[in-house]
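Every protein chain of the complex appears in place save one, which is left out.
Order of writing sets the labels: A, B and C. Residues in every chain begin at 1.
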Amino acid sequence: MLGEGILKGMAETAKNFFGSYVSKERLTTVEYPEERVPAAENARAFPFLVYDGPDWQAGLRCVSCQICEKECPPKCILIEKSKDKKPDYVGKPQFYPVRFDIDLSVCMSCQICVEVCPFDAIKMNTEFALATDDRFGGLLFSREKLAKSNEYYHSIHPTEAAEVDARLAEEKAKVEAKAKAAAEAAAAKAAVSASPAEGGN
Amino acid sequence: MSSGVQTKPEQLEGWNRPPVIAPEGEGELLEVAMGPHHPSTHGVFRMDVTLDGERVIGLKPVFGYLHRNHEKIAEQTSYLASMPYTDRLDYFCSLTNNWAYALAVEKLAGLDAPERAQYIRVILAELTRIQNHASAVGFLLQDMGASGTPLMYAFREREKILDLFEQLTGARMMCNFMRFGGCRVDATAGWLDGARKMVAGLPNFVDEFEALLSTNEILMARTQGVGVLKPDLAVNTGVSGPMLRASGVDYDLRKVDHYGIYDRFQFRVPLGEHGDIYDRYMVRVLEMRESIRILEQALKDVPAGPVMDPKAKSRGFRPKPGEAYGRIEAPKGELGFYLISDGTPNPYRYRVRPPSLINLTILEDMCLGHDVADVVLIFGSVDIVLGEVDR
Amino acid sequence: MLKTVEEIKAAIEAAIPGAGVEFVPNPGPAAEHSLLLRPESAVAVAKFLRDDAELAFDYLSNVTGVDWPDKEIVEKVKAMRITTKTVDGVEQQVEETVEETRKRIEPGCLEAVYHLYSVAKKHGPLVIRMRTENRTDRVTLPSLTPIWRGAEFQEREVFDLYGIVFAGHPDLRRILMWEEFKDHPMRKDFVEPDDYEYEPTAHDHVLKRAQAHPAAVVASGSQRWRDEGIR
Partner (left out) sequence: MVSTSFFTALDRIFFLLRDWLVGFLPVALRPAAGVLLGVIAIVAVFPGFFALTTVFERKGLGRMQNRLGPNRVGPFGFFQPVADGIKALTKEDVVPYRSDRIVHFLAPLVLVVTVFLGFAVLPMGRNMVLADMDAGLLFFFAMGAATELSIFMAGWSSHNKYSLLGAMRGIAQMISYEVVLLLSAVSVVMIGGSLSLSKIVEAQNSYSGVFPHWYIFTPWGFAGFVVFAIAATAETNRSPFDLPEGESELVAGYHTEYSGFKFALFFLGEYLAMFSISGLGTTLFLGGWSAPLSFFDFVPSWIWFFGKVMLSIFVFIWMRGTLPRLRQDQLMNFAWKFVLPFTLLNLFVTALWRFLGEGWLRWAVCSAILVAAWALMGRVGMRRKHFGPRSYRYAE
């Protein structure tokens, strides 16, 4: 009969009208500034630089290899390499960035910098509300603004950060073991080379 | 450069132009520019419509307002760096765009995604298809004047699917998830459980969605017999996706090309008979049901294993010289990527075959002789995203 | 089942004598070999491909252009040269192998690539190509839009972005760029005009590039930009 479909549809909207008062399934709205959905663990917004230890300048993991700068699709990263070197987390002397700028107004949150980074130095933040009224440079983040502690990284991406830490610790252990072995070998060698001299004495 | 050589349509053999519709009686014709700022052009799109009263006797689509030369950008960056740009083609279905591009590069470089990655890809692609079809139908009904109710129902479900995407890929729309030879991260058991729970609720949603308007007399009167596209013309025009199947042509790349692991799943391809707007609407709704079936099967047994081909590498990726054309059944139609490699880290030629653009070829033919109100519906039933049309 | 590209080539040549179809191999893993059509016979071949009962390539999936700029090829050529030498007081003509470096310019072309599938037989793809004679003035190719309507917008796009003129296209206008735009942005030698739609951003290396630009103008295209002052 003419009108059947219309009545069916009206029944459906009526169901939703009343349903929205009782069912959370139907009324999915989250009233944003007052209540927030907790960020998913994988969520990504904009990149930041990880540092270990208390001093961000000393602990920055970035060795200024500039791979991310090259791979960044919108080319929003600018890195200036240092002239001198400073020891990294395993104690090996490395370059460090004297300038590391990310223009977040250009960044498209694609995470490719994170993927290509061999040093786990750049990670994605979950903070997305970065609006500013300064159009020229308000979103140009420099090293100071980008540097976030490893603890912060643990707080936003716990699983991932634990994995990274384990990997780094493993590498460090390997390097240390190697260094120890090398040192022992050197000591042994020294001992060997020293012994004739001793004997000579 | 001159604007090229113009040949009159009637001089061309096989040129399947629509019949020229003459205005009735006397009086002036009305030329209306629908767009670029118009409530139902789904973005910045213009249709220069010539009207005789309310009857359309001419229509020229005009686009390019969103053109950013995506292909040129891709030719100037590495293969990997184009991946996030593909998200922005059809921003409703970034994951299928990812897949199409990854598929083309895999073909170009001879990579293969491992089993588990294939499953995850299928799950994500079908979720994408459901949310795209739901919103496409919602937008179509919105164009019909249904005050956004169906659209809001579609968005309600889309919200849940996007939540899943965010949990897995980190972003809701610009997922940038697939990689050449696999997926970027693995799906956790918790995520798969969440997806199962979500999928279990989907049939309910489709039922509700159908009850709302599928048999509504107004909808049937508005859409049946309007914007008819005959199957042979559809094939000749390169129309693809639900629009082609609504015209009754059995051509679903998931069945034809056997890409991914679609061979393993039981699903049917719904076909329309009349090729009108109602068929396009219903084919989309029925495809959602089939997608749910695929999802149920895919989520049942996701094998364990790695998600990346061990041969694949993210840095210094240089495929051998050659070319490849990879295409998948994206929600909007056949999405293809044509790549030529010259052995350098950047593709020599990178081409997107945008289903939205090519499905628009036939827009004028479908609209001629109908009312201006129908133009909006026919356009809505094509289901385009301007990000993909203009690239 | 789809015949191999060589078989299709043979079929075309049997059906259309003098079609002059050339086989273009694809060295990559995809191994999608293609056929190079001659512009004169392209429409006839395309019609055959579409209408042949066995091939039935009724679905044109993808049309695109490729730009192959003029290439300077430096190659070492071993040449036999006949030199006159005096051996033992007798002048003799001796053949000698000399290695010499030659530079030659391989003329570039614009190429249109078509990917064909068959909906009826569910096979494909068949890749066909056409090449223009050069990249400047002889850039006309026959349009395949009369055979496959699906080429309509895509050929317009190729015309717009590459500048291939498709003879026989019913409505060849720019499609993505605006009508007044000069030059063809997808060509390899296209130099982006840095100065249009310019607005200062924090991401401002563009400005420096723009200032350094006039020296870098190589293509006549961007010179034209400059001359006509489009901004």
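The criterion applied here is as follows: a contact is a pair of C-beta atoms (placed from the backbone, for glycine too) under 8 Å apart; a residue touches a chain by one contact, two chains touch by 3 or more.
Only a predicted model underlies this, so the values are computations on that prediction, with no experimental measurement involved.
Trainee: List the displayed chains that the omitted chain touches in the full complex.
Mentor: Touch partners of the hidden chain, whole complex considered, are A, B.
Trainee: Which listed residue (B:57, B:81 or B:144) would be found touching the missing chain in the intact complex?
Mentor: B:144
Trainee: With respect to the chain omitted from the figure, which of B:103, B:185 or B:213 is a touching residue?
Mentor: Of all options in B:103, B:185 or B:213, contact with the hidden chain holds for B:213.
Trainee: Could you pull out which residues of chain A are in touch with the chain that's been left out?
Mentor: With respect to the unshown chain, the touching residues of chain A are 1-3, 6, 9-10, 12-14, 16-17, 19-21, 26-29, 31.
Trainee: Tell me, which residues in chain B touch the chain that this view leaves out?
Mentor: 30, 32, 38-40, 54, 141-149, 152-153, 156, 212-222, 224-225, 250, 252, 255, 268-273, 278-279, 282-283, 286, 371-376
In this section, only the chains that are shown with their structure count from here on.
Trainee: What whole-number Å value describes the gap between the mean CA coordinates of chain B and chain C?
Mentor: 29
Trainee: Centroid of chain A to centroid of chain C, CA atoms only: how many Å?
Mentor: Each chain's C-alpha centroid was found; their separation is 44 Å.
Trainee: Could you list the positions in chain C whose residues touch two or more of the other chains?
Mentor: none
Trainee: Hey, which residues of chain A end up touching chain B in the complex?
Mentor: 2-6, 8-9, 11-13, 16, 25-26, 28, 40-44, 67, 71-73, 108-112, 115-116, 118, 124
Trainee: What residues of chain B sit close enough to touch chain C in their complex?
Mentor: 1, 3-9, 12-17, 63-64, 67, 69, 71-72, 107-110, 233, 235-240, 249, 251, 256, 319-325, 327, 334, 336, 338, 340-341, 348-349, 351, 353, 357-358, 360-362, 390-391
Trainee: Name, in rising order, each residue of chain B that touches chain A in their complex.
Mentor: Those residues of chain B that touch chain A are 77-78, 80-85, 87, 149, 153, 156, 159-160, 163, 166-171, 174, 176, 184-185, 201, 208, 211-220, 314-315.
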